[in-house]
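Notes follow once the structure below has been shown.
Omission of a single protein chain aside, the complex is shown with its protein chains in their original locations.
Showing subunit A:
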Amino acid sequence: MNIQITQSPLSDAEKTTLSKVGYVAESERAATVVIADQEVRHISINDDQVEILPIAEALKKYVWVQELYFGLIDVNEAEEVQHLARSADTPVGHFIRVKAGAKLEQPIQSFCLLETPQVRQVLHNITVIEEGAQASVISGSSVADGVHTGQHTCLCETYLRERARCESLSIEQWAKDVDVMSYDRADVAKSAHCSSNKVMVSPVRNHCSRTSTTVGEDATAKDQSIVFAPQGTTRMMEGEIHLRGERAHAESLTRMVTAGGTIGNNAMLVGEADDTEGFLGCDGLKLTSDGEILSVPALRALSEKSQLSHEASVGMVSEEKLAYLESLGLTEDSANELIVQGFLNLKEQEMPAPVRETVKDMISAAKSGSM
C-alpha cells in the first residue's frame, strides 16, 4: 500500500466533521482530496491508477486539461461564471483523473469544507474517467463546527470517456446561513455509464444548482436526488439531460420534501438522436402548510424515434398511510418520519451506513427545527 500525502494532513476535528458526509479512513479509499476554504488542503493517493492534483497544477502539467477547463460550461452562461472565467486569480479546485482501463477496487473520496465564518469558497473541479475505466466517487460538503455562514460556488466538469463507468454519491451538509451556487456539467461518451446519487437534506439559505448532462451513443446516465427543505431553506434546481447519441438512455428521479422551505425543480429531458429513451420522475411531499414545491418536468423530442416520459406528483403525507402506521402503535411523529424517510428512499445498498444514519438524523433535526 503506497499512501502519498500532499499538502497538510487532516486534523482529527476535520476528519470527524467530514465523516458525517462520507469520509472514511484513507487506507480504505483509492484516493482522497479535501478542499478547505480556498485551498486544496489535503490529497492522498492509495492507488496509482488515480491521479489527483490541484486544478492550477493540472493546468500547467497537462496541456489537454486546458481544453477541458470551461469545455462543458459556457463562460457566458451567467454573470458569475463570466467573472470567474476572466478572473486573474489562480483557480482553486481539484483535478481527478482515473487512468484508461483502470478498475478501481475502492472509491475515491472528495470533500469541500467551509472552516471560516463568512468565507467565500470558489472552486472549479475537473474529473476525467478515461476510456474503459471504472470508478466510484463519494463526495461530501460540510462546515466546521460553529460555522453557519459562508458562500460556496462550484463549477464541476466531468468527462466520462468511451466505455467508462462511474458511480457517484454526493452528500451535502451545509449550514443554515450558507449560500451555494453550483454548475455541474457532465459529458458521458459512447457506451459509457454514469450513475449518480445526490443527498441534499440539511438546511442551507439558498442553493441554486444548474446541471446539464450530455449522453452519447449507447451510453446511459442515471441520477437520483433526494432533496429536503426545512423552514428558511430555498433550493432552486435546473437540470437538463441531452440524449445526444443514438440509443442513449437516461433516467432521472428527484424526491423532494418541504417542511416549510421552498423547492423549485425545473428538469428537462431532450431526445436529440434516434432510438433514445429517457424518463423523468419528480415527486414532492409537503409536510406543512408553509413552504412551496414547484416541480416542472419537461420533455423535448427532436428525433421522431426518441421515447421520453415523465411522472410528477406533489402532495401531503397520505392520511391513510399515517393511520396504517399509527394502528401499529407508531406515534404520528414517528409514522410521519418513517413515511418521509421511505419517500426519500434511503436504500441501504445505495448509501454507506454512517452516511445513511447521518441523513436520517439530518431529516429528524431539520423537521424539529434544531439544526
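In this section, contacts are C-beta pairs under 8 Å (C-beta built on N, C-alpha and C of every residue); 3 or more make two chains touch, one makes a residue touch a chain; residues count from 1.
Everything that follows uses one rule, which is that contacts and distances are computed from a predicted model.
**Student:** Would you mind picking the UniProt name of the chain not drawn here, from "(2Fe-2S)-binding protein", "1,2-phenylacetyl-CoA epoxidase, subunit C", "2-oxoglutarate ferredoxin oxidoreductase subunit delta" or "Iron-regulated ABC transporter ATPase subunit SufC"?
**Tutor:** For the chain missing from the view, the UniProt record says "Iron-regulated ABC transporter ATPase subunit SufC".
**Student:** Which residue, A:Glu57, A:Glu332 or A:Glu357, contacts the hidden chain when the whole complex is considered?
**Tutor:** Of the listed residues, the one touching the omitted chain is A:Glu332.
**Student:** In the full complex, which bits of subunit A touch the chain not displayed? Write them out.
**Tutor:** Interface with the chain not displayed, on the subunit A side: 318-321, 323-332, 334-335, 338-339, 341-347.
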